[in-house]
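Only a part of the assembly is drawn; its chains keep their places, and the rest are absent.
Naming follows writing order (A, B and C), and every chain is counted from residue 1.
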Amino acid sequence: MNAVAVYPGSFDPLTFGHVDIARRALKIFPKLVIGVSMNVKKFPLFDLEERVAMWQEVMEGEAGVEVDSYVGLLIDYVKSKRARAIIRGLRAVSDFEYEFQMAHMNYKLDSSVETFFMMTGQEHFYVSSQTVKEVASLGGSVDAWVPPPVVRRLKEKYGK
Amino acid sequence: MNAVAVYPGSFDPLTFGHVDIARRALKIFPKLVIGVSMNVKKFPLFDLEERVAMWQEVMEGEAGVEVDSYVGLLIDYVKSKRARAIIRGLRAVSDFEYEFQMAHMNYKLDSSVETFFMMTGQEHFYVSSQTVKEVASLGGSVDAWVPPPVVRRLKEKYGK
Amino acid sequence: MNAVAVYPGSFDPLTFGHVDIARRALKIFPKLVIGVSMNVKKFPLFDLEERVAMWQEVMEGEAGVEVDSYVGLLIDYVKSKRARAIIRGLRAVSDFEYEFQMAHMNYKLDSSVETFFMMTGQEHFYVSSQTVKEVASLGGSVDAWVPPPVVRRLKEKYGK
């Protein structure tokens, strides 16, 4: 069995919901590559190095995890990692459509790679990177939704 | 890595969409148990033995597949098979809600088991067991949506 | 151009929303066949003759309309009417999925026939045959949602 899975995303920033997906995927796949995307479409709050560094702090010492970044097509990256499974968290109706489009595109580009969707944990269902940034930018506390290394960096960004 | 996944369902009857999910899951998981549920809620068209027999005919000779049936809680069945992954195909918005409820219930009953959702193939997106039965009951051809062993049995059921 | 369209449904009973769709379709298609389905799946409140009669009373005197009924596959019925367009009203998310499944099935059975979906009028968006029956069965007034011939028959059914 191919034991490597890739968990890609822009993670701007990661939330407890992302961490939950990663940990649950690790219960089934012995090796998980967290692939932080260059994310050319949106202007991110955190640059690529920061987004990678936050994952490294949060997953430090966990076996089977590699935190990495990539540019270009996800499917090429997955193959370069000798992985055949892509992990994505699903949260709600609007996620669903975009996620299915991308999964289909990737399947057409290489049908030996499969995308597996995992249910976002109930305690993270209403949280997104976007809403976390909104609350933090207005001075609200986001300790309930993101781990300490992210809380700290959000405070630095927004000077609060 | 735990290499066994269970693909549960009522499969009344199986469609090409279900076969596609099973074959794609087998590319990642070396062993796949197709678990046909007793399905106490709805009155099925095919009894349990027929639903199992159709899968056996369709998957005959494929490595890594076990066709089986179960009663009781899915999570107990999954553990009895020493599996830790459940495979489910996702097709549309209304699937999504029920599937997430069941995945959550199973997670709460045993958090060592994970549900992985796979995107239904584009050529099967609009097909369901229910619509296949509707068309067949009215004398329409269903060869495009279900394999020959199912076509034959649908004809026997509806006398056409 | 093929000027005949079929507007199929169970119409148990018809509502102002259905009448609105029929009238708007008639602005584009010179001939519209309202095809009341035998509807074998659900146990209807009104039998087929009543459902046809209500449409006939409501559309009486309107040019280009034929009220009819059918059994069997819709696609066979459409061809027997020498029509190549099927009209369906779309109201909400749950409609969408079932409607697309049926449109796809019909397209696969005969690709010379096309299904056209029309937006349910805003004043009918929240009304369904089912909720009309619920309110009427409890003695509420349904005059705002169904035409007089339907109001009268609902009162007869529920003895109120």
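Before moving on, here are some points about what is shown:
Convention: a residue touches a chain if its C-beta (ideal position, glycine included) is under 8 Å from a C-beta of that chain, and two chains touch if they have at least 3 such contacts.
All figures in this text were calculated on a predicted structure; none of them were measured in a lab.
Assembly remark, whole complex in this entry with 3 chains visible in place, copy number of the identical chain is 6.
Operating definition for what follows: only the chains that are shown with their structure count from here on.
Interchain contacts link the chains end to end along an open line, per the touch definition above. In the contact between chain A and chain B, the residue numbers used by both copies make up over half of all numbers at that interface.
In this assembly, the C-alpha centroid of chain A lies 47 Å from the C-alpha centroid of chain C.
Chain C has its Cα centroid 34 Å from the Cα centroid of chain B.
We define each chain's centre as the mean of its Cα atoms; on that basis chain A and chain B are separated by 30 Å. Residue positions of chain C touching 2 or more other chains: there are none. Looking at the complex, you find that chain B touches chain A at residues 1-3, 24-25, 27-30, 84-85, 90, 93, 96, 100, 103-104, 107, 112, 114-119, 122.
Interface residues of chain C facing chain B in the complex, by the touch rule stated above, are 40-41, 72-73, 75, 93-94, 96-97, 100-105, 108-109. Within the complex formed with chain C, the chain B residues making contact are 92-94, 126-128, 131, 134-135, 137-141, 144-145.
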